[in-house]
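Omission of a single protein chain aside, the complex is shown with its protein chains in their original locations.
The chains carry the letters A, B and C, assigned in the order they are written, with residues numbered from 1 in each.
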Amino acid sequence: MDLLNGIFVAPFVQMADAPDFLVQVLWEGFVSGILYALIALGFVLIFKASGVFNFAQGIMVVFAALTLVGLYQKGVPVILALILTMAVMGILALAVERFIMRPLVNQPHVILLMATIGLTYFLVGLGEFVFGGEPKQMITTELGLPTGSTEIPFGAQGMVILQHIDIAAAIIAIVMVTALALFFNRTRIGRALRAVADDHQAALSVGISLHQIWAIVWFASGLVALATGVMWGARSDVSFALEIIALRALPVLILGGFTSVPGAIVGGLIVGIGEKIGEIYWGPLLGGGIESWLAYMIALVFLLFRPQGLFGERIIERV
Amino acid sequence: MSDAGAREIMLDIENVSLSFGGVKAITDISFDIRKGEVRAIIGPNGAGKTSMLNVINGVYRPQKGTITFKGRIRRSIQPYQAAQSGIARTFQNVALFKGMSTLDNIMSGRSLRMHRNFFWQLIHVGPARDEEIAHRRKVEEIIDFLEIQHIRKVPVGKLPYGLQKRVELGRALAMEPELLLLDEPMAGMNLEEKEDMSRFILDVNHEFGTTIALIEHDMGVVMDLSDRVVVLDYGRKIADGTPDQVKSDRAVIDAYLGVARQEAR
Amino acid sequence: MFYREAGQFKSSYATDQAIFPLLQDRIGFFTILAIAFIGVPLLADDFILDAIAIPFLILTLATIGLNVLTGYAGQLSLGTGGFMGVGAYACYKLTTAFPEVNIILLILLSGVFSAGVGLVFGLPSLRIKGLYLVVTTLAAQFFLEWCFIRIGWLYNYNVSGAIDSPERSLAGGLVLTGPNADSVTRYLVVLAIVAVMTLLVKNLIRGRIGRSWMMIRDMDIAAELMGVRPLVAKLSAFAVSSYICGVAGAMFVFFYLGSVEPAAFSITLSFQILFMVIIGGLGSLIGCYFGAAFIWILPIFLRNVLPAIGIDIGAENIVHLTSMIVGVLIILFLILEPHGLARLWQLGKEKLRVWPFPYA
Partner (left out) sequence: MSELDQTITDTFPKLILSNARTRGRRPAMRRKDFGIWQSWNWVEAYDFMVALAAGLSRLGAVRNDKIAIIGSNRPYLYWSIAAAQCLGAVPVPIYADSVAEEMAFVLDHAEIRFAIVEDQEQVDKILSVRDRLPALQAILYEEKRGLRDYDHAGLAALADVVASGRTILKEPGGAEMLEQAIAQGKGADTAVILYTSGTTGRPKGVMLTHDNLIASARIGIAFDGLSEVDEIIAYLPMAWVGDHVFSYAQAIIAGYCVSCPENAETIIQDRREIGPTYVFAPPRVFENLLTLTMVRMEDAGRLKRWMFEHFLGVARKWGEKLLSGDQVPLAARLHYALGDAFVYAPLRNRYGLTNIKVGYTAGEAIGAEIFSFYRSIGVNLKQLYGQTEASVYVTMQPDGEIRPDTVGRPVPSVAIRLAANGEVEFNGPGVFQGYYKDPGKTAEVKTADGYVRTGDVGFFDAAGHLKIIDRAKDVGKLDAGGLFPPKYIENKLKFYPNIKEAVAFGDKRDHVACFINIDPVSVGNWAERNNIVHASYQELASDPRVYELIAGHVAEVNRALAAEPQMAGAQIARFLILPKELDADDGELTRTQKVRRGFISERYAPLVEALYDGSPSTSIRTEVTFEDGRKGLIEGEVVIRDVAVAARSPLEAAA
C-alpha cells in the first residue's frame, strides 16, 4: 500500500502543497527541455538531409564549448574566440562531408551510425589532446551573458527563482529555432535542403550539389551545438561528462520523430519537464537518479503505441 | 485443364473490400479458385491485383468480406498462419533473403516442416542433423526440378534477375503448398526465360497438382497457362471466365484499350 | 594458393554441410586450435594472458552474442553492456549465495538471467524497427546501469558499491577465480567456454533457428509468409544473444577484472562491442574474433608503440592520441571495407582458392 501511495498519491499531494516549488520544477524542466530540443534539432537537421543518425551531436556540443573556452584560456579575445570556434565548426563540417559522408554515401544506416561513433572517439581525443582533459568554467560573463537571478513571489509565501542565464538560454533557443525556420522556408538553400530530404534528385535539379548541402547542414548543426554548449556549459562545467546529455537527447528524437523540427521541440520539452518532475516527485521512491533512464522509458512506452514517433508519418508496408 | 469447372472450390473470396486511409484498393470483389486449376488475375497497373494476393495470405486485413480456404471461413489471418494452412507466395519485386545462398533460401521454405527443438539444434548431431539432411534432399529435388544446380551455393544477391525469380519459385515450392500465389512471375524476363518459367509453372501444376493463382501482364502467357481468368480494374472485378471468354469481353477490351491509349499519349 | 580442392568430392550431405568442408581448412583450423590450447599457455607470459588473451576471448564471446542479435537477426542493440552486467551481477549473487556450487556451472547459469532480461527488452522489437529499436535498447542499458548502482542488494550492500570475484576452486583444489587463480588456468577455462559456445552458436546458425533469424533480417514479410513467427524468431534471438552476453559478462568479472564497479558495464562497453561486431563483420562468427582482436588490441598496441617510436607526450596525451587514432581508423575502416574484416578474410580465402586467377 505504501508503494501505491508513493506512486499515485503522495507526489500529487506534494505538488498541491507547494505550488511554487512545482512551478520552479516546471521552469527548470522547461529550460533543460529547451536545451534537449536544441541538441535534437542539430540531430534532425543532419538526419533530414543525409539520413545519418549522428551520434556525435552530443560530442559536437562539448567540442564546440571546449574550443571556445580553450581558445579564450590561451589568450584569444572573446569575440575572436567565438569567431574562431565557428570557423572550427565550419572546418569540421567540411571535413565530415569530405571524409565521412562522401565515401560512405549509400551505406546502410548502421554503418553511418558507427562512423559517427568513430567521429565521437576522434573528437573526444582531439578536444582533450589540444585543450586538456580537466573540466573548465564557461566564460559566461565574458560572452556578455547575464548572470544572477530574479526572485518572483508566487502565491501566498512562495517564491520562484529564475536564473538570468536560463532566461537567456530560452531566448537564444527561441531565436535560433526561428532563424532556422526562416532559413528553411525563405532561402533557396533552405528549400533545397527540404527537397533533399524527400528526394535527392529533386535537390540536384535546384542546382545545389549534395556535397554542399551536407556541408551546410553539418555546419548549421555545429552552430546549434555551439549555442547549446555555451548555455549548458554556463549551467555546469565544460567537460566530456556533458556527453551524456547527448544520449539523453535521444528519447527526444523518438518522441518527436527523426525528421520533424516541431517534433524535436515538443519532444524536448516533454522530456525535459517529465524528467524533472519524475526525478523530484517519484525519484526518491526508487532511490534517486532515475533521470538517467526515465526519458527512455517514456519514449519506449510511447513507441509501443506510435512506432513512427509523434510527428512521423504512418508507414504502410508494401510487398 | 478443361474440367476445372467441375472441381471443388479451394478458395472462395466473397465481397472483399480493402482501403488504406480512405483510398480504396479493392471494392467488393468475389471470385473463387478451384482445386488444381491455374487461375490468372489480370488487370491494368493499380487494379488491385497485388492487394488481392496480400488479402489472401494475410498481409492486409480487409475491412469487409470473407475468405473461405479449404472450408474454413475467416476475415483475416496472420501471414504465418496462411503459410501453415498451405498458401505459398512469390513476389512482384523478388523478395529473396539476400544474405543467403540459393540452397539456404530454398531451405528456408522448409521452416514449417522442421520441428527439432532448440537443444537438438544446439548440438546439431543426431535428430537435428538427420532432419536437416532429410530436408536438404527435398530441397535438392526442387533444385533439380528447376534446373538450378549450377547456382546451388551462390549467394542469391549475385544472381541475374531471371534466376532470382526461379529461386523464389523454388523457395515457395519448398513449402509444398496447396495454393501457390505468383505475383508477376515473368516480369522483366526475356523470351527464353519466360518460356522456361511457363514450363516450370505448368510442370508444378501437373506434377504436384498444386493450385496456382498468378498475376501476369504478358497476355500470351496468361492465355497459354491459365484455366480461368479474373479481370480487375480500379479495384473492381470486371470479368471472370475462361481465357477465351475474357478475351472477347467488352469491359476488358475497354479497360486494356484505355491503358493502351494512355500509354500511347 | 594452398588449396588443392581437386579430388575432394562429397558423397553425403553430412560432409557437404560440414563446417569446414575443405581439407586445407580443417588442417588450418586444428592448427589454430592446437596453438590456442597448447602453444599459448606454454609460451605466453602473464601480461599477454591477463591483458590481452583473456579479455580478448571474453569480448569475442560478447561480440558473438551481439552478432547473433544484430548480424544474424538484424536487430540493432546498444544494450550489450547492460546485458553483460546482468550476467556478472547474477553470477556474483549466485556464488555468494551458493559458494559450494561449481563456479563454471554458475557462470553458465547466470546467462539465463540475462536471457530473461533480454527477452523483456526484446519485446518492443516486435513493433519497433531499425534505429528506433536502438533507443529501446539504450533504455535497457541505462536502466540496468542504474540498477547496478542503486540496488544495493545486487552487490550485497558493499561499501564500495563494487563486486569482487571471490576465490572458487574445483573439487580437486584447482583455483579458478579470485586473486590466487593462475593466469594459465583462467585462460584455459575461458578458452574452452568460448570455443564450445562458438561451436554451439554455429550449430544454431546453420540450422532451422539460425535460418529463421536471417529470414527475419533479410526480408521480414517474406519470412512471415514462409511461416516464421516474428515473435518467436526475434525473441529467441534476443534470448540467445543476451545469454551469451551474460556469460561473457560473468567471465569478464570472474576471470578477467576480478573486481568491478558498475561503470564497467556502461554504454562505452556497449559501443565497444558494437564496434567489434561491425569491424569484424555482421553475420560472421570468425569476424567476431577479428573484430574483438582489432578493437581490443589496437589501443594496447598504440599505447605501447607510440612512445616506442619517439612520440613521447605523457601518459595522458597518449590516451587522447590513441582515442583519436582509433576513431580515425574506425572511420577509415568503414569506408574501405564496410562489411568488416570477415569480408576481407572471405575475399582472401576466395583469392587463395582461385589462385592464381583474380576471380573464379
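Descriptive notes on the structure:
As a working rule, a residue touches a chain if its C-beta (ideal position, glycine included) is under 8 Å from a C-beta of that chain, and two chains touch if they have at least 3 such contacts.
For clarity, every value in this text was computed on a predicted model and none was experimentally measured.
By the touch rule given at the top, the unshown chain touches B, C in the complete complex. For the chain missing from the display, the contacting residue among B:Q63, B:N117 or B:Q149 is B:Q149, taking the whole complex into account. The chain not shown here is touched by just one of B:E8, B:D130, B:D203 or B:D244, and that residue is B:D203.
The missing chain lies against subunit B, touching residues 103, 136-137, 140-141, 143-145, 147, 149-150, 152, 191-192, 195, 203, 206-207.
Although one chain is not shown, part of subunit C still touches it, namely residues 1, 3-13, 16, 354-359.
In the analysis below, only the chains that are shown with their structure count from here on.
The central chain of the assembly on a C-alpha centroid basis is C. Summed over C-beta pairs in contact, the chain pair with the top total is A-C. A separation of 33 Å divides the Cα centre of subunit A from that of subunit C. Taking each chain's centre as the mean of its C-alpha atoms, subunit A lies 49 Å from subunit B. In subunit C, the residues touching two or more other chains are 221-222. Contact of a single residue of subunit A with at least two other chains is seen at positions 317, 319.
Those residues of subunit C whose C-beta lies close enough to touch subunit A in the complex are 70, 76, 124, 127-132, 134-136, 138-139, 142-143, 145-146, 149-151, 221-222, 267, 271, 274-275, 278, 282, 316-317, 320-331, 334-335, 338. Listing the residues of subunit A that touch subunit C in their complex gives 53, 99-100, 103-104, 107-111, 113-115, 117-126, 128-129, 133, 247, 250-251, 253-254, 258, 286-290, 292-293, 296-297, 299-300, 303-304, 307, 309, 317, 319. Contacts from subunit B toward subunit C in the complex involve residues 57, 59, 78-80, 82-84, 88-89, 91, 95-100, 104, 107-109, 111-112, 114, 116, 118, 121-124, 128-129, 131-133, 136-137, 171, 175.
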